[in-house]
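Okay, structure first, notes after.
Moving on to subunit A:
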Amino acid sequence: GTPGEPGAPAEQGTPGAGGGTSAAPVKVGLVYSKSGPLATYGEQYRQGFEAGLGYATQGTGEVNGHKVEITEQDDAGDPAKAVAAATDLIGQGNQIIAGSTSSGVALQVAPIANDNKVLFISGPAAADAVTGANKYTFRSGRQTYQDVATAGSMLGDVSGKKVTVLAQDSAFGKANVAAVTAVLGGKGATVDSVEVPAAATDVTPFATKIKGASPDLLFVAWAGANAASMWSTLEQQGVFESTKVVTGLDIKPTHAIFGKASTQINFLSHFFDGAADNAAYQALEKGLSDQGATVDLFTNDGFVAAQMIVHAIEASDTDVDAMVAALEGWSFEGPKGQIQIRPEDHAVLQPMFTATLKQEGSTIVPVLGETLDAATVAPPVTPFK
Partner candidate 1 sequence: MTEQPTARDPRSPSPSEVGPVLTVADLHVRYGGSHVLQGVSFDVPATGVTALLGRNGVGKTTTLKAIIGLAPRSGRIVLRGKEIQDEPTPRIIRAGIGYVPEDREVFGGLTVDENLRLVDPDLGVDAPIVGRLFPDLVARGKQRAGTLSGGQQQMVSLARVLLRTTSVLLVDEPTKGLAPKLVTEVADVLAEVARTTPILLVEQNLPLVRRIADTVVVLDAGQVVHRGGAAELVADADLTRELLGVSMRREGVA
Partner candidate 2 sequence: MRPASLVKVLPAALVVAVLVYLPYLPIELPGVLPGRVNGPGSLQLLATCLVIAGVALSYDVLFGRTGLLSFGHALFVAAGSYLLTISLADWSLPLPVAIVVSLATTTLLALVVGGIALRVSGIAFAMVTLAFAQAASIIVMRNPGGVTGGEEGKSLNRSAVPDLLVGVAHAPYRYWLALGFVVVSFVAVTLLVRSRAGHAMAAIRENEARAAVLGFDTYRVKLLAIVVGAFLGGLGGVVHALVLGGSSPHVTTTEFTLALLIMVVLGGAGSTWGALLGGFLYTYADARLVELSGAGFADALPDVAQQVLAEPLFVLGLFFIVIVYFAPAGLTGLGGRLVRRGRAT
Partner candidate 3 sequence: MTAAVISGRAIGWRVGGAQILDDVTLDVGAGELLGIIGPNGAGKSSLVNILSGVTRPTTGTVHLAGDDVTRRSATRRARLGLSRSFQTSALFDGLTAGENVHLAVQASGSAPFSPFRTARPRRTPDAGEGVEALLHRVRIRGRGATLARDLSHGDRRKLELAMALASNPKALLLDEPMAGVSAEDVDGLTEIIGEVRDSGVAVAMVEHHMHVVLGLADRVAVLHHGQLLATGSPRAVTHDERVQQAYLGEAL
């Protein structure tokens, strides 16, 4: 006879809703970098998520009697793998997807969430474009704009000041340049940029250019390779002597990379060990130490993602639109402090930090500078397309 619908299961019946009892588990899929270049970020995220789930469910792992069933899939930072994993998870009845360590993954998975009407909570990926991507896409971390706004705050009144952005000539670098231009340029600063080609091995020519221009503030947006030689070159060419240098504080293992320059740099930070102190932070710390881990940059994003997921399930265990409605406008306490999800574009309004590095014995540790109010660093609204 003629075959049935392509892709249909053997017998009719929706997977995940079987039995009809209220005790049916809620399936949550985590798609993140377990391997690949961002595996360390991914691992922090996962640790934070575990701690957060324990905290938000009071250690039961259940919400309203529904067990939260986590399925992890590795995307190795490769969007193709992430898409396949997300498709698989959605096909298996997961209505909630979280993770996305890299922006590339987040931006490829977000449309899938929209196509299939599932809840997607992006992780450490910082791309501004994730905010306002669509109705079903949220994020649990900060975005580039908030980093830049934090940097801007360090200069006090920027009006009439000269700001230079040193960034790699890549999407990440360009986003930073755009953000600085928007944030600080909007406040009257003259913003220009030095964009370093991805293929450049030696940054001396660029350091020379910066030194020649001697701006008031240098904002460095640098991801990945060559960071150590870039910092030592800036230091060797005497950029620090005339210019205030700001950059983002990355995960702990990178703190030594700044070398001699480390104590001369002003850091903006999304989150670090000792940035805040509240019930959620303590729960995170406790949850992590149970796993033999410590607080670091992206443990927050995992923790917050778990909090958001639990809150969404509390609203409904099957109706994604109800979950979205519950999250929109929700305000809660995360490890960083008070957090609010802006209904218009799902931006996560959250406090940000400034910090400096200090040599303590043989290790280098961050010291908290200021805590910036969520409103001061809030990105402009980017409504859904």
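What to note about this one:
We adopt the following convention: a residue touches a chain if its C-beta (ideal position, glycine included) is under 8 Å from a C-beta of that chain, and two chains touch if they have at least 3 such contacts; residues count from 1.
Behind the choice of candidates: all candidates are chains of the complex that A comes from, given by their letters.
All values derive from a computational prediction rather than experimental measurement.
Chain contacts in this complex place subunit A in touch with candidate 2, from the set 1, 2 or 3.
Remark: subunit A residues 3-4, 6-10, 34-35, 74, 76, 78-81, 83-85, 87-92, 102-104, 106-108, 110-112, 114-116, 127, 129, 169-172, 174, 197-199 touch candidate 2 in the complex.
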